[in-house]
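One chain of protein is taken out of this complex; the other chains stay put.
Showing subunit A:
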Amino acid sequence: MKKHKKLLLLMTLILAFSSVLAACGADKNEGADNGGTDKPKEQVFRMNLASDPPTLDPGLAQDNTSNTVISSVFEGLVRKGADGTEEQGVAEKWDISEDGLKYVFTLRQDAKWSNGDPVTAKDFEYAWKRVLDPNFTPASPYAYQLYYIKNAEAYNLGDIKDANEVGVKATDDYTLEVTLENPTPYFLSLMSFQTYFPVHSSVEGNASWATKPDTLIGNGPFKVSQMTKGQKIELVKNDQYWDKDSIKLEKVQMSIVNSSATELSSYRNDELDYAGHPTGNIPTDQLSAIKKELGDELMIKGISSTYFYIFNTTEEPFDNVNIRKAFSMAIDRKAIVEKITQGGQIPAFGFVPPGIKGESDEYRTEVPDTYFQENLEEAKKLLEQGMKEKGYTTLPEVTLIHNSDDNHKKIALAISDMWKNNLGVNVKVQNQEWGVFLKNRTDLNYQIARSGWGADYNDPMTYIDMWTSNGGNNDTGFKNEEYDKLVKDAYATSDNAKRMELMSKAEKILVQDNQVVMPIYYYSSVSLVKPWVKNLHLDYKGDIDFTRAYIE
């Protein structure tokens, strides 16, 4: 009897250890080609995406993740160079008319699709009109990015039926003529934006073309070779790409993990060459440890996005401007970026972040964000004055809402604490699920809400025109005729100096005079890059460009 029992015990032990042993044994074989902790010798770049890209159709994409993949699989008329200037893409040269309304692009003749077909001007005309087509299913949420083109908006909204009236025309295979609605100084830079990318004519009638590698025909430096939902996307070099000699990477592997802890762990374990912004995350609570251990690999760069709170100007007590000002002046932004976010963010006193082009330099350098200052005495005075104007003896109950996220929560709690200590007001902090939060914000069902805004294009207008009375993203109830007029005038003129002046006036109305928004900080991009990755670039808004990168 005893013997048998021992036999059973032995069996269990063998079973328990065999898996571990098998694992160790197998590892030696696999470890060799992975290179273990040694730096990889192949031209393979590995990064992480926090989620599946919702779509790889350039006409439908509107998020960062999709854009990261699309920008390496497709190429527009121009591409963004390392220094942010426009370089030749599919277009070899371009002529812009004196009044800034007409663009003639001459396409290179050696640009090819990944299946070998030539990329022609017709592909661009087709792609743009496809997005604008009112019958396009599903409707493209970013169609408005094309509204600079003459009659594009009218055609998209169904006011004009004939697509030929839209101001884009392929006059021959390699010439594309574009007519604009208004002179738009930044139109050329939009040519490297995904909505302006060409699509191959074979996509017609195939709604799922962008979900499978064999129908996903692109014209960029890479092509998609493998897509496994929720797990990985693999890109390989596109041999048909016209500038293939500049492309050194053979492969780009993108894992799909929505856990910043796993991402960091994998980076440390040499499974990733790049971790963090813009497609992943680095856990904030580990930043101080990372600075110590991986200081040389940490890359912090200001990007043009603003983190701010908005006031509901239609709801008590924030229908009073002095109370809004008091709240905005009574917090310590420096403490927030140094103690909480810790990632090189810059305290914000304006709405347009650094990195956005102005007349000849950066807008933020030409127009400093001195719209207000943190000043406790002043804040108390303003609060008192505001309360007198409203006839309050005590301030009504105030609730601050933010979407559920650790960082937002920490910031909200710190700020409400500052308000309590500095102004003596109690502010309740409430977190809400993303969808619920957005709905409440849109419906003006809040008093103070968290918000964030990043650029669509490199011009202050991308921050200014959203606050017009009918702006779809103006969730504050703020309506100001003077503001609307300034924006309208800025759109109509091609004189860049005048545009900047008009927009800075508008920003002053928004922040200094009305304090509709309470700027907190300008975002930064925090990421880790292995030392063997060279020539990797982040642009002004933090988008990553790995197409010209190489491993050394």
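Heads up, the rule we're going with is that a residue touches a chain if its C-beta (ideal position, glycine included) is under 8 Å from a C-beta of that chain, and two chains touch if they have at least 3 such contacts; residues count from 1.
Please note the rule applied: contacts and distances are computed from a predicted model.
Chemist: Choose one: "DNA polymerase IV", "Spermidine/putrescine ABC transporter", "Binding-protein-dependent transport systems inner membrane component" or "Ferredoxin". The correct choice is the protein name in UniProt for the chain not shown.
Modeler: "Binding-protein-dependent transport systems inner membrane component"
Chemist: Please identify which residue in A:E92, A:E250, A:E271 or A:D484 touches the non-displayed chain.
Modeler: Going through A:E92, A:E250, A:E271 or A:D484 one by one, A:E271 is the residue touching the chain not shown.
Chemist: Of the listed residues A:N258, A:Q385 or A:N480, which contacts the missing chain in the full complex?
Modeler: A:N258
Chemist: Could you tell which one of A:A163, A:I346 or A:V436 touches the chain left off the display?
Modeler: Reading the full complex, the residue touching the unseen chain is A:V436.
Chemist: Suppose we count only contacts with the excluded chain; which residues of subunit A make the list?
Modeler: Touch with the absent chain occurs at residues 1, 4-5, 8-9, 11-12, 15-16, 19, 23-24, 26-27, 30, 36-37, 51-52, 54-55, 57, 60, 62-63, 134, 137-141, 143-144, 157, 207-211, 228-232, 255-259, 261-262, 265-266, 268-269, 271, 433-436, 438-440, 442, 451-453, 456, 472-473.
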